[in-house]
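Before I ask anything, here is the structure I am working with.
Every protein chain except one is present and positioned as in the full complex.
Chains here go by letter, A and B, matching the order in which they are written, and residues are numbered from 1 within each.
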Amino acid sequence: MKVGVVSYGTYIPIYRIKVEEIARIWGENAEAIKGGLGIYQKSVPDVDEDTATISVEAAREAVYRANINPKDIGAIYVGSESHPYAVKPTATIVGEALGVGNDFFSADLEFACKAGTAGMQMCIGFVRSGMIKYGLAIGADTSQSKPGDALEYSAAAGGAAFIIGKNPIAEVEETYSFTSDTPDFWRRELQPYPSHGGRFTGLPAYFRHVTSAAQGLMDKMGLKASDFDYAVFHQPNAKFPVRVAKMLGFTNEQIKQGLLVPYIGNTYSGASILGFAAILDVAKPGDRILLVSFGSGAGSDAFSIVVTDAIENFERNPTVWDKVNQGVFIDYGEYLKHRDKIRM
Amino acid sequence: MNRVAIIGVGCSKFGEMWDSGFRDIVISAGVEALEDAGLEGKEIEAMFVGNMSGGRYLAQEHIAALIADYAGLAEFNIPSTRVEVADASGGLALRQAYMAVASGMHDIVIAAGAEKVTDVGNPMDIMTSSIDREWEGFVGATLPALYAIIARLHMEKFGTKEEDLALISVKNHKNGALNPKAQFRREISLETALNSTYVAEPLKLFDCAPISDGAAVVILASEDVAKNYTDTPVFIEACSQASDYLAIQNRKDILTMSSVVAAAKQAYKQAKVEVKDIDIAEVHDSFTIAEIMAYEDLGFAKKGEGAKLIREGVTELNGDLPVNTSGGLKACGHAVGATGVRQAVEITLQLRGDAGKRQVDAEKGLALNIGGTGATAIVTIFSR
Partner (left out) sequence: MLPRFWRKIKYRYDLVGSYCENCQSFFYPPRNLCPHCRRRSKIKEIPFDGKGRVLSYTVVHDAPEEYKEEKPYVVALIELENGVRVISQLVCDPEEVEIGMEVKKAFRKYGEDGNSGIIYYGTKFVPDN
């Protein structure tokens, strides 16, 4: 029996701030930053949006498209590094808003930017074991960045939700994870903003884990880059995923559809899976997709996913790119208000 | 039923009374009423007090006993009762006192209304507890916001204009300038009202009554007893109360306050008067749109044509049917639980010919006191 993605939904807040506007405040060179990161603008949540509201909106779209009874969802996992509460789950808010009832497995997950794909793996296990009919895995963030820090140009908001079950629109053939203890990026308890190791986040962290997970998966399955129609990698900026694709032998053509970061920034737990959703928006039956997330600390989850015939009757509008391409631009003052950074 | 007469009235100054506490304000109105009635005090048999939110404005409940005590009536151990229906509490105190006398239970009863709002920083938030706090307040709807939603639809459906609302404010300020007890005693221009800042669109600052400190007292007596105290009794011919859905989302038609329609219908019937017999009215203009709707729901104008009365000057001081000669809630001030009693004071002064510079010629008067967005309405009809 095939197990995989039965439905998916996405949410990207409509507000955007341009790199130029942030650079203007900090006296930096916008062109150099755009050239360095490959990011032009990022999404910003409204004052009344957070990881819980993004999760609910994405999950509602997924439930609506699946046309299933929410009571058949037997597990909810929300992965984020910006859960609204330090203690008290986001997943229960999602369960209540969806009308799932009280009969479900649930927890909030944290593994930097890969907590969403970790939730997908857990749901796949639950469904394959027959413990649940459907599992809901969400990755969402309203990521924090210290004003003036390099992260401020990329830390964005958005999320995606996946309903995992049998008779999928996209079957998860195989998943493989590569995990090590690598402190490249972290946030200590009670600290408002994350810290990072600067260039240490590159080779020993992102590149080592993403390539190891992707290669490990392909070796396990006896596949090579050209066997995939699409690939999507975690995208903290536009440079890293393009370079890692090249390292693994993927072409720009394979990664283009899922590369959202230039226009919405890094949505952290949402980043790789929003790209994956953008690929599902256009994929045809038989297409094989490589999804590789990355979470600092560090680990990567790799998935080989094959699109099934069921996708042809599946409602895929509005598409992820529709949501990426909308936008209301705000200035830095409004941005500070939206991100609750004005001391009152 | 005994016929009920007003034998004495008193009213404190309305406004921001920084030097006076709740007790000071109430007693100033009470003493004035006792003097007006020629009573010593011990003749009082019972007291009803209208007060919306002593608990939140003052952290003081048990307001009725407090007032009886400071009015010097503790020695007589009279029954004293606080009643609450939001900002119609004063009207309800009057109604309870009226029923106590009409029923024959008591001969002389005090109806008082009092509120002290300026001891807290944000009186509007407390005022907003007159709406459905869980389902209207939760979403950020305030009392002005709900009246604004009503006003917007009134404008859309009937062509009422922001200028019409402003004209109400201009008229009430003009009247308030003539009332020594009023909070605002200056006339304003139409431009001032129209150019004032939006509170909740389309309602502006000058469409909204202030929230004020103030107290008012009327002393009621049965017709027979009244003869011993006054040669100019003013009679309460009817005092009717009605309610409606608390939240406006549950009302079939937000452009009609069915509580006002029901209370008015009953009051006209009991008083055996018709709309055309009314010479003067005090209505609850907590927001200017409420005065226009009052014209319609009381039958002064057809539904949707309320604005005509203000445009044509009918309700001006020198018009055929002067409304809010006191300045109304807008200019005289809205001391919440005091307002309903304060309206009765104004009608009494007018019918007795004691209204000074704002005196009009009137035999029959009407007062409309509303709680919140109209979930309570009290209509009282007076005659001399």
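Details
In the analysis below, a residue touches a chain if its C-beta (ideal position, glycine included) is under 8 Å from a C-beta of that chain, and two chains touch if they have at least 3 such contacts.
The structure presented is a predicted model; accordingly, all values stated were derived computationally and were not measured.
Seen in the complete assembly, the chain not on display touches A, B. Remark: the omitted chain is touched by one listed residue; of B:Ile188, B:Ile248 or B:Leu309 this is B:Ile248.
Summary of contacts with the chain left out: across B:Ile150, B:Ala215, B:Val234 or B:Leu298, the touching residue is B:Ile150. From the options B:Asp125, B:Glu191, B:Glu223 or B:Glu312, the residue with contact to the chain not on display is B:Asp125. Only one of A:Val47, A:Met131 or A:Met221 touches the chain withheld from this view, namely A:Val47.
Contact residues of chain A toward the unshown chain are 46-50, 52-53, 56-57, 60, 84-85, 93, 96-99, 337. Chain B meets the missing chain through residues 122, 124-125, 128, 134-136, 138-142, 144-146, 148-150, 152-153, 156, 197-203, 245, 247-250, 254.
Here is the rule we go by: only the chains that are shown with their structure count from here on.
Taking the mean of the C-alpha atoms as each chain's centre, chain A and chain B sit 60 Å apart.
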